[in-house]
Each structure stands twice: as C-alpha cells, then as structure tokens.
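A single protein chain has been removed from this complex, and every other one stays in its place.
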C-alpha cells in the first residue's frame, strides 16, 4: 500500500483521495427537475451539502430544456472503516479446463450434469452462452468444451418452472441461472422465485445452485439462497471450479 | 416548469432526477487510497452510503497502481427546499455599449476611470483582458472601446499595493480585480487583502470595487466586501452597466 | 471518402439477395396470419378493448380463427353493416357472446368487399392526411441535417417519456424513439390505452403513440424543426403496429425481416408474412423502417461477423423492395461494435461504416453505437461515443442512434441522454466537412478489409441461395443463433389462404404504392 511519507493512512478512517491524503475529494453529477436559474445552481450546491460535502463547487450547469444538469466537485469528511469490512468471496483454487476435467474424474468418476438458462422474460443469452457454450468468451472455452461436463444451455426467456423440470429430468448436479435485466429489481424477483421452486421440489440439497449476471454479486446471491453468484469477468473455469469444490464440500458424489 | 402528469413536484422537497420524479438518482466518482480488492469495492459502496445514497451500485472500479478508482450510481432521499433559496444577484438592466456610453454622458457627463488587474502572483491575464481590452471576448468589445470609459488594465502579477496606488493616482471610479488561481484558497487571501488596503486608504466609499474570475461568485464577493463579483460568461457590458447603476445608487458623480 | 468497391460485385450481391427472397415471397403471398388480419381490421377503424383488456381485433380474430384463410375483413365489414353496428359495437357483441359470426356468410361477397374497402379507404385517407401533415411540417419547419440525432426514452410512463422527449428535442435531438416495455414483442396483441408503467420501456399502444406525437408536434413548432417519432413494428404484432403507426404519424419503425426469428424466437414464416404487410403499410405511410442487423454483433463478433451484417442488409433491402418500400425509406442497420481495446479496432469500424454507406448510397442507413463492449466506465463510454459520432459524420451516416455513457447500467437517465446529444452535436459540428478532405489510400488495409467483407457477404449469400433462407437460419448463419423453420412462437397464427381469400387492403396498398413509384 502506498503511504505518503510523513502522512500515515488510518485504515479505520479511509476517505476519498483527490490529490492529497484525506482531502476527501469527489465528483458528483445529477439532474434537478427545475429549470436552470441561479437558484437552481444554489439548490445543486445545497444538495451536495446535504450529501455531506463541504465547500461543494458547482463546476458545470446546463439547462436541459426545463430541467437542469449539474457537475459538482467537493470534499467530504466522512470515512469508511476498512478494518470492519468483510466481503464474502468465492474462495478456492481456480482449475484450468484440463485440471477441472481431471479433478472431476478423480473425485466423482463420472460426467457432471450442468443445466443453465436466462430465466423469466429476460432475453439476454450472451452472458450464459459465455459460460456454457463451446465457444466461450474472450478465449476461455465454455463448459460444453469440458470432457467431464455435460452442459445443457436452455438459452433465454426460460420460465423458472421449465428450467426446474429440465434439471430434475436430467438429474442436474448444478443449475446456472442468468439475470441481466435488473430494472426495478426484476432480477431479484426472478431469482427468488427460482430458489423457492427448487426448494419446494426437494432437490436443493443435491444440487449446486448458482446465479450470475453483470449486476449480480456473490453477497446478494448468498442472501437469496444461492451457493454462489458471479458477476462481470466470470469465465467457465471459475464456475466449474466452484461446482467441483462445493460438491466435494457437501459430500455429493 | 415541466410537471409530469399525475406526479406533482413538491418545491419544498426537490430531489435529483434520473428518469422519474423523485428517484433521487445521481452519479459519483472518487478514488480511495487503497489498492483495488473486493473489500475496496465494498468500502466504495459504504462510502456512498455514508454520503446518503441508498442501494449504491459500484458500476466501475479500476486499480490505479496502488489506489483505486470508482464510479458509483445511487439514489438519495435527501432533498432541497427550493422555496427557501435566495441568491444575491447582480440585478439591473444590461446596457449595450452605445447605451452605456449614453448613460454615462447623461448621468455623469464625464469619462469614468476604471482600473483593473489580476493581482498577486496570479499570472492569468486572459480574463481581465476579456473585460477591459479593446478586443474584448467572444465578439463583445472590452471597456477600452467605450467612448465614455477610460479603462486602464495593468495586466497580471500586480501587487495589491500597486493597484491601489494607481487607482488613487488616477482617481479611479471603479477597480476591477481578477483572480483565477484558487488552489488552496489563494484567491480569498488576495481578494481580502485588496479590500483591506482599499478600506484603509479611505477611498472605499468613492469607488466601486469589483472582483471576477472563473470561480468567483457574486455571493462570495459580497461576503469579502466587494460591490459585486463576476464569474464565467461575463462581458464588458455587464461590468459597465453595474458600475453605472451602482455609482448612481451611491450618489457618486 | 470513397472506397470504390466493384459495382459489378455489388450488383451481383443484390441479384443473389433477390434469388433468396423469391421463394420466401411465394410463401408470404400464400399465407395470412392472426396479425395480418388484425392489422386489416385496425385499418378498417377497429380499436378498443373489452373489459379484460383484450383488444377487439384480437377478439374477432380469435372468434373467427377457423375462417382466417378466407380473409376476415370483408366478412366483419358486412356483418357490422347488416346489423347497423360500428365495428366496435360488433366486436363488443362478440366479446359479450351476444353475437356469433362463426357461420356468418355475407349475402354478396362483392358487396362485402366493397363495404370493407369503403371502411379501409376512410382510414387510408387518414394515413394520407398524416403523410401530408408530415410533409407540411418539414416544409414549414425544416428538419435536422443528417446524421440525424436519434435518442430513446424508456421510462415506462408515457407522460414522463413526453417530458423527456420534449427536453431532448430542445437539446437538439431529431428523432425520439419510445422503447417498448421488456418482452412486448412476445405479446400476441397490442395493449390498449395510455400506460404509465412498464419495465425497461413503455408499452407501444395507439393511445401512447398519439400522446407522444402530439407532444412532439408541439415541441417541433417550439424548436422550429420537425421531430420524428419512432416505435417498433416488430415482434408478434408487426403489421398491427405498422398500421397504428401509419394512423398516428410515426415517422420510423424498427422493422426487420428476421429480427423476431433470431432474437425473439418467433416462428420464421410468421415473421416473413408479417413483415411484408407491415412494410406495405409503412411504404404507404412513408414511414422509414430501421432494420436490426446491429443486434447480430451483440451475439456474434463484430470483426468475424461483419459480412453477415451486409448480407442481411441486402436481404432486408430486397424484402423491403418487394413490399414497395423505396430506398429512401430503408433505414438499413449496422453498428459500431468492434472490441475497442483491440489494436486498430477503429480501422475495422471505419471500413465497415464506409462499406455500408457505399453499398446503400440512397438509403437512410441507421448507425448503432457501441453497446456490447460498454462498461461501467462512463468516461471510456463517452470517449467511445465521441469516436462513434465522429465516424457518423465522417462517413455520412443518416440516422445516428446516440450511444449512452451508461449503456452498461440502465436505460438512459435524463442526463445521460443530454450528454449524448451534447457529444453528437459537438462532433458533427467540429468535423462537419472533414470527409471532403480525405481519401482512402489505394491498396490500403481499409480497402482490402472492405472488399473482403463484401466478398464474404457474397459467398454467404450464395450459400444461402443454395440451401434456402429457412435452412440458413436453422444453421445459425445469422448472429450465431439457430432457429428451425418449424419452431418459434406464433407459428399457430399462420394460416394458408384459401382460394377465395379476400383482403381489399392488400389491393389498395399495392395499387397505391406501385402507383407512386
């Protein structure tokens, strides 16, 4: 960690950094639903103050044809205690594809069945395809390419019920649920519904339940009742490795 | 004012607007002096919460080689009471150049002497030149072009004492003080010092004292003891008009 | 900035496209669909919905489902006339199960046809009035200089949309698109009335169209520039929405001959049939269509699949032509979607933008901004959008969809849209006449690349001509997505026309459109 000579960083009080330690500098932009006037600029300044900025400076304002847009710079005295932060993380080693195949052979001695889909009315397949399809994503092959994984990607707009039926029918070891549209909390509803269905069906204990999407965090996934959640930058190997480890941990065979 | 049918805007509780009234949406960016880790991302989220955002979403993070950068979107429930906002403004009609010349002739019947400079170590002349020099700025001629104004621009890096001496010597009707460098409150010091000098010299009552610069607000100027402050977007005619009106108001002749 | 591609090759490519669409066209003409019949009823003047919010056109089509092959319009027209009812009253009766038309036969089929035609002509005149009104606006107020600034509103609340749309117009937008609610394309009906909720967009309804059109007319007068309105004649209700758009003076419609198949898993034949009528209507209403090739590059790679965009544009062009659309109403799509961090990514973008412009010189082509590779880094996004806008004006694009710096996060906030407009205005103005100053170096990479993409498009088209378009789609030749001919939603709405199928609308439109150009 970079510490500036003579100025010690206090990890219990971490503040934004503009150009010197603890200056608390930050940038803000927003619109107010009022036309641009000197009073609106003052309102923007006060808004920034309400957000705990001292000496906020409204550096830009634009009338949007009835509403007004502002860019503000300011400084805050508020701080975060880093020593109290704990973030649940997907832990464990990430196996390469050949390693993963080998581990599956060694630990389970059989093909693992992984089913996946983007559920609800969400039509975004690219994310789940990136994880599951042969081609993969950014040079990382998908689960279909794994010798020891029987990967079945149902695509998008799949009703949760249909995904569950399919998983039961094919005795899935893991279920992958993708959600990309998050507007108005859409994804939470869909993801919760999926968990409820899986739990009601009685197969929850025998199956690894994973969700993913650009706005999915592991923490949220745990809260919703999933075993893990994967966000941006996930590749098939992360998912495969997690399934292998989690199955072992749970004593699934 | 645009009011969305069925949703009345409450002017006592104005909130930022993302895409629907009162959603309180805003954007934030800042650096933390810690390397990028999942914990740092969580710290950024908490920082946003400390600033009064609910459900903040850290949409981007980048390691800067030891520190970390974040972009956050979130929503705030805080609001500003527009009905309580009053902003001191430079009021009055703005005369065109010919009008101003005519008014001076009519009201004072003599040339007005206006001296100006960018004081202290501040070397930025462009702003004061824009107001004073013949050429002006963006097609608005400067004070030198006014028939009834004797404008004397001393340029930049002028010590406050020198400006005062010059003003006394030439019996200035108005003094224009520019400050562009604002780092670490530099301009406040210089501007205050200028006021003190002018007041000590006893000519304060006989002279219109004006400051300006890109980060100068009228409000600040009044606080510091100036008659007016002019920021970005000022042209010579604003300044000339103000001087004419203020002199009349003060009964100066 | 001219690539100087071989005109012979371009001509050849067009010929293959014609060979590809010909067999499809035969199928199109032989069938009707739920939506075609509903669209015809709508153009006869039927709208509204029953107590359960089921639109009357749907009620009649469902009621007469077994007789679709005859063509419902004359039948319904006559039934209403016989009873002295308006179409709406008739449909109400059917919905209340007070009227049963299942065995109804008009006394005189010709008279039924004539009555149907009478009703249609009334609305057709309304469409004509809208066309004239648009022309009048443009004549009187003028319009933006291309590339036209195209922005979307998508709040879910039409009134909130209106506020944002008017502000966008004041900021400089030329075109406002009201994004539809998530998954509306899969609704097999068009919702009714004014709507104030929706996810990720606002329902396309005729009432919403009207509200927005009025608001844009108002702001057009205010800003002294005609502001165009866009919606989606796409999904399971293509021709119906086209009809609604024609009646309410929409100016553009997202409308693609294959998008529904590929991206919405709609039955292929259904889609082909529906797009045909939707385009005939659009041609008559002088509505510019916007095709959806940009979408291919979200599922396939923009470098690898560049030629599929061109191939598809040529197919879309031919389908549009068959429906009577002139080139100046064909907003063929392409996009700026190369992975920006790839070395020389910009060269790929430039080659493609020039290529599409050159192959479609008379078409108001639609240029889509970076979306797939946008991230939460809004600053990077803003810079990419600047390059995109720069390219738009440099290569003379017609319809510039403005990229949003928050593309990776949410549907646009007001400030996102405003910033997008600022960006485009800045770039368009700063580089307004740049193109006149530059040439492409002979034998340069840009030339090679564009020629290669053209060649690959031709090879692809040749292959499609060989195996047929249905098979090509089944093989995943577009967008890396495979759709079998029998699959997809709405296939049950496709019905073979009987020998005595009657639909005066088709006759009128054919007459009108071909009479005109």
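Which chain is which? They are A, B and C, in the order written, and residues in each are numbered from 1.
Quick note on the criterion: contacts are C-beta pairs under 8 Å (C-beta built on N, C-alpha and C of every residue); 3 or more make two chains touch, one makes a residue touch a chain.
This one's a predicted model, so the numbers in the text were calculated from it and none came from an experiment.
Just so you know, the chain we are not showing touches A, B, C across the whole complex. Within the full complex, the residue among C:259, C:390 or C:470 touching the omitted chain is C:390. Among the residues A:27, A:49, A:102 or A:192, only A:27 touches the chain that is left out of the figure. Although one chain is not drawn, the whole complex shows that of C:78, C:345, C:411 or C:503 it is C:345 that touches it. One of A:17, A:67, A:95 or A:186 touches the chain omitted from the figure, and that residue is A:17.
In the full complex, subunit B touches the omitted chain through residues 29-31, 62, 64-67, 69, 121-123, 125-126, 129, 135, 157, 181, 183-184, 186, 214, 232. With the whole complex as reference, residues 2, 4-7, 17-21, 25, 27, 57-62, 71, 73 of subunit A touch the missing chain.
Listed for subunit C, the residues touching the missing chain in the whole complex are 340-347, 350, 377, 379-380, 382-387, 390, 405, 419, 422-423, 426-427, 429-434, 436-441, 444-447.
The rule is simple: only the chains that are shown with their structure count from here on.
In this assembly, the chain whose C-alpha centre lies farthest from subunit C is B. Ranked by number of C-beta pairs in contact, the top chain pair is A-B. We define each chain's centre as the mean of its Cα atoms; on that basis subunit B and subunit C are separated by 49 Å. Centroids built from CA atoms put subunit B at 43 Å from subunit A. Across the assembly, subunit B contributes residues 2, 17-18, 21, 25, 27, 57 that each touch 2 or more other chains. Across the assembly, subunit C contributes 163, 166-167, 375, 408, 410-411, 413-415 as residues in contact with two or more other chains.
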